[in-house]
Structures are given as C-alpha cells and as structure tokens.
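Below: one structure in structure tokens.
Missing here is one protein chain; the remaining ones are kept as they sit in the complex.
Read from first to last, the chains carry the letters A and B; within each, the first residue is number 1.
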Amino acid sequence: MSHGGNDAASTPRRLVELRGVRAGYDGIEVLHGVDLTVCAGEVVAILGPNGAGKSTTLKVLAGLHPASAGDVVIAGRRVNGATADALARRGLCLIPEGRGIFPNLTVRENLWMMTHAGVERPQVLERSLHCFPQLSDLLDRTSGTLSGGQQQMLAMARGLATDPALLVLDELSMGLAPLVVDSLYETVRQVADGGTSVLLVEQFARIVMDVADSAVLMVQGHVVDSGHPREIEGKLTQAYLGGQENP
Amino acid sequence: MLEARGISVRFGGHMALSDVSIDAPAGQVTGLIGPNGAGKTTLFNAITGLLTPSAGTVHIDGRDVTRLKLHRRARHGLARTFQQLELFTMLTVRENIRVAADIHHRWSPEPGDPGVLTEEIIDRVGLAAVAGERVTALPTGQGRLVELGRALACRPRILLLDEPASGQDETETERFGRLLVEVASSGTAVLLVEHDMSLVMEVCSNVHVLDLGQILAVGPPAEVQRNPVVLDAYLGTDTGGAP
Partner (left out) sequence: MEKFLIFTVVGLTLSATYAVIASGLVLTYATTGIFNFSQGAIGMVAAFAYWQLRFDWGWPTPIALVVSLGLLAPAIGLAIDRGIMRGLRGTSEATRLVVSISLMVALIALANLVWEPGRSRPMSTFFEGSRVDLGITTITYHQAITIVVAVLIAAGLRFLLHNTRIGVSMRANVDDDALVLLNGAQPKRIAGISWAVGGFLAGVGGILIAPTLSLEAGSLSLLIINAYAAAIFGRLRSLPLTFVGAIVIGLTEGYLAGYLPGDNQYFAAFRPAATVVILFVALLLVPNPRLRSRAHLREYFPPPSRSGMVMLAVVVVVAGVVLATTLDTVSLITYGPVFSLGIVALSLVPLVGFAGQISLAQLSFAGIGALAVAHHGHDGSPLGLVLAVVLAAAVGTVVALPVMRLTGIYLALATAAFAVALDRWLFNLPDFSVGPVHVRLFGLGSVSVDPLRILGHEFDSPAALLMLSAVVFAAVSLLVAALRWSRFGRQLVAMRDSEAACATFGLNLMWPRVGVFALSAGIAGLGGALYAMQLGSVAPARFDLLNGLPIFILVVVGGAGLVGSALFAGGILYGVLPLTATLGPVIAKINSLFPGFTGVGLGRNPSGAVPVFSAAAGPLRNDPVVLASMGVAMAVCYVLRLAEVFGNWAFVVLLGVALVAAMVVARRRSSSGAQGPGQGAGAGPDPEDLEWVGVTEPFTPAHLARMEQVLDLQSVDLEGAELDPVGGRDA
C-alpha cells in the first residue's frame, strides 16, 4: 500500500475492495457475502442497525478476524490472512469501538505506542498536539483518568499522527456528547481532505451526512443499498426503528 | 413489579448511568431501548446485583432488595438472560434448563418436580426437537431460547431479557414475541432490552429510552417511535448543517 495517499498518480483508484466476504463466530455466519469499495481519498460510511455485521466487516478488513470466504483487496493486493500488525505498519489505521487507548499508560506513552506504525516520535507528538492542543497539558496524566472526549481524541490522534493511507473508524461517537462528536468528525474531514481514505461505521447516521462522500446500508450481514448518504438516510428510520418510513 | 429508583453507576471517571429510574409492572412487557453504549446492560447488571451501583434502590413487589446479593435477589423472583450467552457448554439443552429448575426447586417453597417442570418448559419454548443436543451445537437464536427456558425454570416474577431476539430470524422472532406476551399475561413483569424494533413495538406496553446513561423518554411504543428526541438519540443530533 502506498503511504500517505497524497500521490494521486501512483495510488490505485480503488483502495479497498471487499468481494463476497463471509465471516462468522462459533460457526455461525454473520457476514453473508459483503461487497464494498472505498476509492482513494473517499470517505465511506457503513450504516445500519445493531447486529448488521458492521464492526465485523471492519475487523475482517483490519486483519483482526478471518474471512471464511471472499477477497479482501487493499491497493490491488489480496490481503486475506495478513495480520493486523502487518497491515497497521503498512498504513491501515483502525480506531476500534470503545476507547482505543491503553488506560494504564500516560498520554505520552500512548503516543509513543503509535510510533510502531513507522513514524518518528517527535512527529507523532507534533502532529497530535497540533490537532488536539488540549492534550499538551495532559501528557503525563494516566490516560484512563481522562474524560471520554479526551480519551477519544487521544485515540483519534493515532489516525492523524501515523499518516495512514486508510483510516477505519468504529463507532467514534459511542457514549460521547454531541459537541465532542462534532469536533471529532471535523477532524476526520480534515484527515480526509489531506488525502487519507476513510471507512467508518457510525450508528448515529445523521452525524456523518456531511462527512461521508458515500454510504452503504447493511442489514443482517448483507449490503442492501449504497449511494449518497442523503439517499440512504431516508431508509434508515425503517431499518432502525421499524414502522412507517417518514414519521 | 420491579421498581428501580435513581440508579447511578460510575466506571472510573465515566458515569455509565446517572439517576435512572424504571418501573416494570406485573403482567406487561416493558421495553428498554437505546443506542449502543447507552447503559442498558449496565442497568440490568445493577438491578440483578452483578454490580453494585453507587446510588439508587431496587424494589421487588415493594420489598427493598438493594442490599441483597445476586442469589438472594434471584430468590425474590428476579431472573434474567444475558446479551452474551452464558450457556453451560458441557451440558445438553435439557440439562441446561434442568440445572435452573433444580436450583429453583431447592430454595423455592412451591411444590413440584423439577424434571416435569423442565419438560414443560422445553415444550413451551419450542426446544423439544433439540433437547438432547449439546448447547454448543445450536445456533445463537436457539441458544437464546435455552437462556429464556432457564430463566422461566426459576418461575420468575420479574424477567429481564437482554437482546433475546438477536440471532433469531423473522419467524423465530415472531414466535418469540407471542411467547413473551404469554409469559407476561401469566402475571410476570417482563423488562425487555431489544434492538429489533418491530418486536418492541409489537409486545411492549410501555417503552423507556435510555441514552448516555439517562432516561430520555417514556411512553407507549407508538408515541416513543414518533418522539423526535428518540430519533435524535438513534440517528445522532443533526447539528452538522442544514438538511
């Protein structure tokens, strides 16, 4: 995978392609052939109700969970079976659901861990603090004692500091106040504008309307629709709350 | 009936639940919905005694059980299922239910043969065809039925169900809904956490909406479904820009 993604000439148009991906737990399939494409520089949102298989799709992509069938293709290479750490060092950055930080390490040490992806320590520090100046006063705090929003900023810092080719976000907003969520997604947009492709799963569909370039709707392990986020939005109420389409 | 009042739970610096009150009257199915991470399972854990809340009280049929341990609360008629299945993997479906029936038989003053009760429940939840199978051989949907069967084997007055329909297909869910209504109509208070809205709409008399550890709205399902606040909780507040 080419690093940075700024160099449009050498970056393949289709950065990520999932073709007929199936996966499951304990022998029970939860993804029944998922097809998904993320083009270079694009922000794609996966929307859908709980249990649709959104997080599993991300885990399969990031090498945290094996696909039982289908192809996971990144930058033209089939990467089924690649380990999560190898993908991370090659520019895939997944910020997992919950808080993607090490709670018993200090903020500074958390930032240090990000250098495993191949970026030097001063750069990580500089980029993170540039984007999240609030963190500079908290460097020596144990990160588990930070507020939810601060913790999520720290987690997001990895997406910025390591300059990934593909940023994958799983439920960035979970348990956070709306204002914090807004500012986090502003950062996501900035990252995307810098040339990084983004694939995100978000339960709160409306938040990502202005962030995502396109969206797919997943229900029960299938991609049932895709298109512009606004087009998908109309179908969401049905998928989430059931009942009539436009209340 | 179950009354939980002012329950607060704190995890480190994070308030998982703040001042949550919820009632589940006997003879009804009460719904508890809310987005992921809202604190639904945490509330269940606080009510059943799996974790100690920092504030709040729990009453069962008017009796304060706040200070009682897990198993003591259960003996006041509280039973539950788990979102992440807690099946006994070494045992068959029948044995899973039998364990619960045996334990109930030991502390309960009600007469009855746990073996007979087990067979009754197997028929009632529709597991007769797989009763002899080891539970790990079942798909999740049927695993949920085993958990329901185990809870019913304790003859609960209050039944807490944590996403019982996830992993079930449409037909299974429909049958499950009918079963729930039947259980409730026999006088049990059912508190249902569920993401399958059609099920919630169908069986619940009253729905509580939990978001970010707080109760956002309470009301009949149709009303809650139309409530814009609830929609915001599910889809996110639309502060980003004009639609």
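Definition applied: a residue touches a chain if its C-beta (ideal position, glycine included) is under 8 Å from a C-beta of that chain, and two chains touch if they have at least 3 such contacts.
Computed from a predicted model, the values in this text were never measured in an experiment.
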Partner chains on view for the chain not depicted: A, B
Which residue of A:47, A:117, A:146 or A:160 touches the chain not shown here: A:117
Selected residue (touches chain absent from view) among A:37, A:50 or A:80: A:50
Contacting the left-out chain in the complete assembly, out of A:59, A:127 or A:235: A:59
Interface residues of subunit A (partner: the chain not displayed): 25-27, 30, 50-51, 53-56, 59, 62-66, 83-85, 88-89, 93-94, 96, 100-105, 109, 112-118, 158, 162
Contact footprint on subunit B, counting only the chain that is left out: 36, 48, 50, 70-72, 74-75, 78-80, 82-92, 95-96, 98-100, 102-104, 107, 132-134, 136-137, 150-151, 153-154
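Just so we're on the same page, only the chains that are shown with their structure count from here on.
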Subunit A-touching residues of subunit B, taken from the complex the two chains share: 12-14, 35-37, 136, 139-140, 166-167, 195-198, 201, 212, 222, 225-226, 230-232, 234-241, 243
Touching residues on subunit A, where the partner in the complex is subunit B: 26, 28, 49-51, 103, 144-148, 171, 173-175, 177-179, 181-182, 185, 202-211, 230, 236-237, 240-243, 247
